[in-house]
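Here the complex is missing one protein chain, while the rest keep their positions.
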Amino acid sequence: MIKMNLKGKDLITTQDWEVEELMQALELAEEMKKKRFSPEFTCILQNKSFLMFFYNPSVRTRQSFEIAATELGGHALFLEPKTMRLKSKKTAGETIEDAAKVMDRYGCGLGIRILEDKINAYGEGENIIREYAEHCNIPVISMAHDKYHPCQGLADVMGYRKHTGNDLKGKTILHTWGHGALARSHCSLQESMLICSRLGMNVRLAHPEGYALEEDVINTVQKNCSENGSEFSKTDDAVQAYKGADIVYSRNWMSEKAYEGGELNKQKEVEKALKLTDWICDEKKMKISNNALFSHPMPVDRGHEVTDGVASGSRSIIYDIAENRLHVQKAVMALTMSD
Amino acid sequence: MIKMNLKGKDLITTQDWEVEELMQALELAEEMKKKRFSPEFTCILQNKSFLMFFYNPSVRTRQSFEIAATELGGHALFLEPKTMRLKSKKTAGETIEDAAKVMDRYGCGLGIRILEDKINAYGEGENIIREYAEHCNIPVISMAHDKYHPCQGLADVMGYRKHTGNDLKGKTILHTWGHGALARSHCSLQESMLICSRLGMNVRLAHPEGYALEEDVINTVQKNCSENGSEFSKTDDAVQAYKGADIVYSRNWMSEKAYEGGELNKQKEVEKALKLTDWICDEKKMKISNNALFSHPMPVDRGHEVTDGVASGSRSIIYDIAENRLHVQKAVMALTMSD
Partner (left out) sequence: MIKMNLKGKDLITTQDWEVEELMQALELAEEMKKKRFSPEFTCILQNKSFLMFFYNPSVRTRQSFEIAATELGGHALFLEPKTMRLKSKKTAGETIEDAAKVMDRYGCGLGIRILEDKINAYGEGENIIREYAEHCNIPVISMAHDKYHPCQGLADVMGYRKHTGNDLKGKTILHTWGHGALARSHCSLQESMLICSRLGMNVRLAHPEGYALEEDVINTVQKNCSENGSEFSKTDDAVQAYKGADIVYSRNWMSEKAYEGGELNKQKEVEKALKLTDWICDEKKMKISNNALFSHPMPVDRGHEVTDGVASGSRSIIYDIAENRLHVQKAVMALTMSD
């Protein structure tokens, strides 16, 4: 079994971990997938408690983390801040420091999810999660926040490795904006670009005007690419972007102006996005690709981000990737939380 | 121990199972009641996760399923659709197919509860639960829906068997409408009539005009009776219905017009039902019966559906039946979900 030498390490973005550490997590995840209920794994968090703190609700994240803790022999607590009397600008309550220092005594790890609609500006979620981490000795794991989604990134590349024979170097992944009615976070996209660029993939980004991702993240992706001998490119051509892509990742995300006025105007975002109907991943565009795999972090907004034909087609690996969430999270928890 | 040969089988109504399969579940439940924490049972779902999906909240169902999973060594997740961003007629979101196919990767089984106030027409809940089942290899168990409540039905007859010396053939059960302030589902009633008729009991149904149950269900009950040499009868006489009954099951349910106008008008249902004050199970009516046992799936609306004297009387077996929920669900989960 792989050595557990990451005890206590936070995972807020994969960019904070060494490539070797990420590979260790991926290889352990693959082993855990093969031997899902093996006693060597089910004892790892025996009687331990993982605290899941959901500012935002979730489908897969809740299920996959809670089940990950269970399959490692432990227990995950489902906590919502509405029941936690935390201090805010408007109400008296407990500071993050106080909440964190107590959770540090109780749990073996702390997961936090905080997305676009619970904050007033891009970056606030990142700040909050790092404030918890500052006051905790136990590892803090992002369960998705406004900037990053490290466990999704690991699940993505676990899927890409499996479906390309473990050889990602030199493969091209297209991250393309999809129109839709959900006004989604940048986190999955940005995480994917970061981890793919570190594993030697060519990273292509396509979106209409007004939908740029964070400049610092783009700069880091470019740096990752140049360090790994791969290429980064951007385009606003919804069709030509597919040319020669080995993997297509189509997803909606919010515009640059989403927080104008001091809070997320979801209605306006949705209206704007729904007009850009060219931006859908469909069979015609996929034909230009290099017989690309279709990737998406789910939930899929079918008919907007992607057609049913592609999402349910033979090259779609969305359910495998969703399943991988469980395995990579078990691996990360084992590496960072076991004795 | 009883052989576990029902691996992967859904339980949406007891009518979908063979009588032999139901008897297997009942006998295992009785064994599990006797040896509640025996190691042969506590290892059955070790480290496995059962997904409980509650469109509607619940007292006993939540507790009994969550504890059933715990006592089998596993874990039950409490999930509410409000946190699941599912697609609906009005909002973008995930399809049932996508949600189901991922849960299928994560869990050992899926329980769903969807009752009258979450749907717009009788039968929609049944359709939804069967749609999940279509997309899942793992067993889907109804935790009560608009039409059926199979685990309640099993718990009922487990109680009847115990309190009648295991001999149900030829016994008469009266299902009688009770007035009240809760506008309840047909599910418990219909399930009870189905399973009792298959186990050889005479089934009697009493309700005021306007409160007919589903015609297809009644037809099936009649067919079950004729195949098992027992009798089915209907009456609108709130008193004479009790004559010679061995078991009396009194419960409120919605009228035939409950969904008129496209959604459940609960207020109107309650007002209408509260006027029919003759329809209460009381000591006087019980005297006409054959010293009948009193049965109810709880929660009991005392003073409406039944008097305190009957509900808390020496012939009431309501707490035993409530306890049986735990045992029958453990048995069903063991039979359908263990390796």
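First chain written, first letter: the chains are A and B, and each begins at residue 1.
Convention: a residue touches a chain if its C-beta (ideal position, glycine included) is under 8 Å from a C-beta of that chain, and two chains touch if they have at least 3 such contacts.
Being a predicted model, the structure only gives us computed values, none of them experimental.
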With the missing chain put back, one of B:Ser58, B:Gln222, B:Thr235 or B:Asn290 would touch it. Which one? B:Ser58
Tell me which stretches of chain A touch the chain missing from the display. 46-49, 51, 74-75, 77-79, 82-85, 91-95, 98-99, 101-103, 105-107
Per the touch rule stated above, chain B touches the missing chain via residues 37, 42, 57-60, 62-64, 66-67, 70-71, 73, 75, 78, 180-182, 298-302, 304, 318-319, 322-323, 326
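Heads up, the rule we're going with is that only the chains that are shown with their structure count from here on.
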Between chain A and chain B, centroid-to-centroid distance (C-alpha), Å: 41
